[in-house]
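All protein chains of the complex are present and in place, except for one that has been dropped.
Letters A, B and C mark the chains in the order given here, with residues in each chain numbered from 1 onward.
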Amino acid sequence: MPLLEVERLTRHFGGLRAVGDLSFTVREGEILALIGPNGAGKTTVFNLVTGFVRPSAGDVRLDGASVIGLRPHAVARRGIARTFQIVKPFPGLTVRENATLAAFLRHHARRDAEAAAVAVLERVGLGARADRLASSLTLVDQKRLELAKALATEPRLVLLDEPMGGLNPSEVDVAAELVKSIRQRGVTVVLVEHVMKAVMRVSDRVVVLHHGEKIADGAPSEVVKDPAVIAAYFGKRAA
Amino acid sequence: METFAQAVVSGVLTGTLYAMIGIGLTIVFGVMRIINIAHGEMVMLGMFGAYWGQTLWKLDPFLSLLLWTPLMFLAGVLVYRLLVRPILGGGELNTLLYTAGLSLLVANVALLLWSGDYRTISLSYGATPLRPLGLSVAAPLAIAFAVALGLTGALWAFLARTNLGRAIRATSQNAEAAVLMGVDVERVALVTFGLGTALAGAAGVLLAPSLYLYPTVGELLIVKCFVVVVLGGLGSVPGAIAGGLLLGVVESLGAVYVSAAYKDGIGFALFLAVLLYRPSGLFGVGR
Amino acid sequence: MRRALPWVVGVAAALAPLALGDPFLLHVCILVLMWTLLGAAWNVLGGFAGQVSFGHAALFGVGAYATMILYLKLGVAPWWGILLGGALAAAASLPVGLVCFRLRGPYFSLATLAVAELFRLLALNWESLTNGPVGFLITALPQIAPFGHPVDWESKATFYVMAALLAAGALAATAWLKRSRLGAYLVAVREDEDAAEAVGIDTVRAKSVTLALSAFLAGLGGGFYALYFRYIDPDAVLQIGLSIEMVFIAVVGGLGTVGGPLVGALFLTVLGETMRHRLQVGHLVVYGAFMMLVIRFMPEGLWGRAHRLFVAVQARRSKHAALGG
Partner (left out) sequence: MLQVEQLHVTYGEVTALWSATFDVREGEIAALVGANGAGKTTTLKAISGLLPARGGAITLQGARLDGLPPPEIVARGVVHVPEGRKLFPGMTVRDNLLMGGYARSARPHQGARLEQVFEIFPRLRERSRQVAGTLSGGEQQMVAIGRGLMAGPRVLMMDEPSLGLAPIMVDEMFRIIQEINHSGVTVLLVEQNTEHALAIAHRAFVLESGRVVLSGTGAELLASPQVREAYLGM
């Protein structure tokens, strides 16, 4: 059974259909990229899966159990963590406190939570900056913190919303390695990303959205050759 | 049926004045995203302006409008420049607390100067009510209504027809786009704050002959004013007008058919219901 | 030894007014402690969780009315009444939270204001329960003698001790909150509610529990007020001004700090009472002016600023020590 099943998911905002009849699955242990042009509905999919937005129709199941209707904190408890495209650190707290808040989900004693948080910070390369205020970090480090908070909830599946957006090329390489290392520890990854070179490098499979619908689903090298994908990215000139 | 008509008429009269106060609050919110809690005190200052005008200089309260409206505009401009602008970047809650401080300060300075006594303004022409169509309408309230209608109409024309008025509306609908049109948002904010204050002051002058006046009257008025602007949708001028009329009529009908004591409560219950189910207001275009 | 010093100073300072015995001094101290309790009550919700309520007078009023009604109508001893008043305020806060927490930011603040006005109107008009605008008056308090000492209800010292215990309890509760997991959750809620939900924090539950705690403390304050002043009516215990004063004390003292409410209450009450003594109405002028000055120049509050300076000095000192050693 796949880890995550998205089935006929639909969401309207006013008259606009942001996501329409979208189905795809995520297998345990894979890295799946969700791509598509601006306004294709990728972030909305994340919001629907994690309970920040209620779907108009459709279902999302983790290990066969529906998570629709759960509030975001309950979805996180089930084992789906996420990051935000516009990073959302707790700006007035230190890096350690940020991660500890997330670690509280699985460790009730402060000491245990802090230990778990520090371990995660080491993994993402923020160990040396644990006592800095989150608001004082550079963007790369804020993206790392965003990831650390998601991992500190000890998820089975993590949804990353543009983990590489705004980074320079060498930083993108580091981030790509980090994403691969998450999977090596047994956490399944779904990422939305615009930096296509990184998508091609890290992902096992790509789902392409356009106007809220799935237009392609397959290996990265196949998907980029798909005429529908090229047309979606490129626009089509009417003859 | 006659009681009903009477209640609706007096509701509309009061509601027009609520609307006028509400417009002042709502345009300031629209442009600057500040909920100015001291707005009620601006109304209070207008009321005392009318009172002292009559007491000291034998100035007819309605005539004194010509004096106090421009002065309150200036006061608004000064308050904005000296007090409000420096804290604009501080977040919604800080500005809310800050204007709460300003409200307390102004009300209590007034209390210190003028004592907490309830005062009234008596007018020679205030004694006999007008009797249009068999209904009874207090003359001062009728005059206030007519003037408020005129002022609101003038403001409407200003907002609809002039470049500056359009710029105010544009800024409150989309500040970034207004900048792209070449609008100097800082200047628009200054004028808007002045206008909002002038409207509050003018409403105070108009209300003075119909209400008891005392330094902390602003507290009661500002709470009603919140009801008005939230009913209509924060930032919307037509919304404030509709909200003002609605509150006026609901209160007036409530006083007749439910209980005079719970008159204000009906307004607040309506307010909570709207906040819960339509936070963008009854007539809001959505947020 | 060094650690004990602040405690020794604190206890000595707490005992000093008793030793001096001056009634006006004691009265001011009682007010300071009552406002510390109320400031702390507001601070739990407003300072830690970032939910700015303009309606805490309602919770204060529930506590005051509960204490009075239980004593005068049912004969429940007022010290039990104070505790029950707190509990009732906490219970009343649950539906209030259900309604108001659906809104965020300034909308939440406006909703709490409307709720408080509804409570005031209810007290004004539900005459069979509340006596309406007439209110309640306590003419005599019962004779008791805990530990063999008869309690002298005419002495300010009695109330001073009660107020001190209540205020100390509130500050202890705040200190506990600051270290607890719930406290950490509240800070997360204050900083970013969506991010808090995303890491698995049930923000609605965290806010509701906190509101209940805050309401309990405010209710205790109301009950104490009823007992100390022996008279309540809707304008005395349910007016908007009370809510605003609670906000100011917490903000001037320092939002989200443990000691802030004490500092804010001490500062504003002493200043206010001095002004009231001389000018009768002036104290709220000072409150308003201070509120504006603090937000403009010292948004972290008096205690917050002092604490930061203290930490900075300590850091410099330990650096010196490290260099020297």
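As a convention for this text, a contact is a pair of C-beta atoms (placed from the backbone, for glycine too) under 8 Å apart; a residue touches a chain by one contact, two chains touch by 3 or more.
Just so it is clear, the structure is predicted and the values come from calculations on it, not from any experiment.
Enquirer: Kindly name the visible chains that come into contact with the excluded chain.
Expert: A, B
Enquirer: For the full complex, which residue in B:5, B:181 or B:260 touches the chain that was left out?
Expert: The missing chain is touched by B:181.
Enquirer: Taking the full complex into account, find the residue in A:74, A:133 or A:196 that is in contact with the omitted chain.
Expert: Of these options, the touching residue for the absent chain is A:196.
Enquirer: Consider the whole complex, including the chain that is not shown, and state which of B:170, B:208 or B:231 touches that chain.
Expert: Answer from the full complex: B:170 touches the omitted chain.
Enquirer: Tell me which residue among A:100, A:142 or A:188 touches the hidden chain in the full complex.
Expert: A:142
Enquirer: What is the set of subunit B residues that contact the non-displayed chain in the whole complex?
Expert: Residues in contact with the chain left out: 160, 163, 166-167, 169-170, 173-174, 176-184, 236, 285.
Enquirer: By the contact definition given up top, give the residues of subunit A that touch the hidden chain.
Expert: Counting only subunit A, the missing chain is touched by 37-39, 137-139, 142, 162, 165-166, 168-169, 194-200, 224, 229-230, 233-238.
By definition in this document, only the chains that are shown with their structure count from here on.
Enquirer: Between subunit A and subunit C, which partner chains are common?
Expert: none
Enquirer: If we define chain centres by averaging CA atoms, which chain lands farthest from subunit A? Would you check?
Expert: Max centre-to-centre separation from subunit A belongs to B.
Enquirer: For the chain pair with the highest number of C-beta contact pairs, give its two chain identifiers.
Expert: B-C
Enquirer: Quick one: subunit A and subunit C, Cα centre-to-centre, how many Å?
Expert: The computed centroid separation for subunit A versus subunit C comes out at 43 Å.
Enquirer: Between subunit A and subunit B, what's the gap in Å when you average each chain's C-alpha atoms?
Expert: The mean C-alpha positions of subunit A and subunit B differ by 48 Å.
Enquirer: Could you list, by residue number, the parts of subunit B that touch subunit C in their complex?
Expert: 35, 83, 86-87, 90, 92-94, 96-98, 100-109, 111-112, 116, 219, 223, 226-227, 230, 259, 261-262, 264-265, 268-269, 271-272, 275-276, 279
Enquirer: Please name which positions on subunit A make contact with subunit C in the complex.
Expert: Interface residues on subunit A, with respect to subunit C: 50-52, 71-74, 76-77, 81-82, 84, 88-93, 97, 100-102, 104-105, 108, 110, 149-150, 152-153.
Enquirer: Can you list the residues on subunit C that touch subunit B in the complex?
Expert: 50, 52, 54, 99, 102-103, 105-107, 109-111, 113-115, 117-118, 121-122, 124-125, 240-241, 244, 247-248, 251, 279, 281-282, 284-285, 287-292, 295-296, 299
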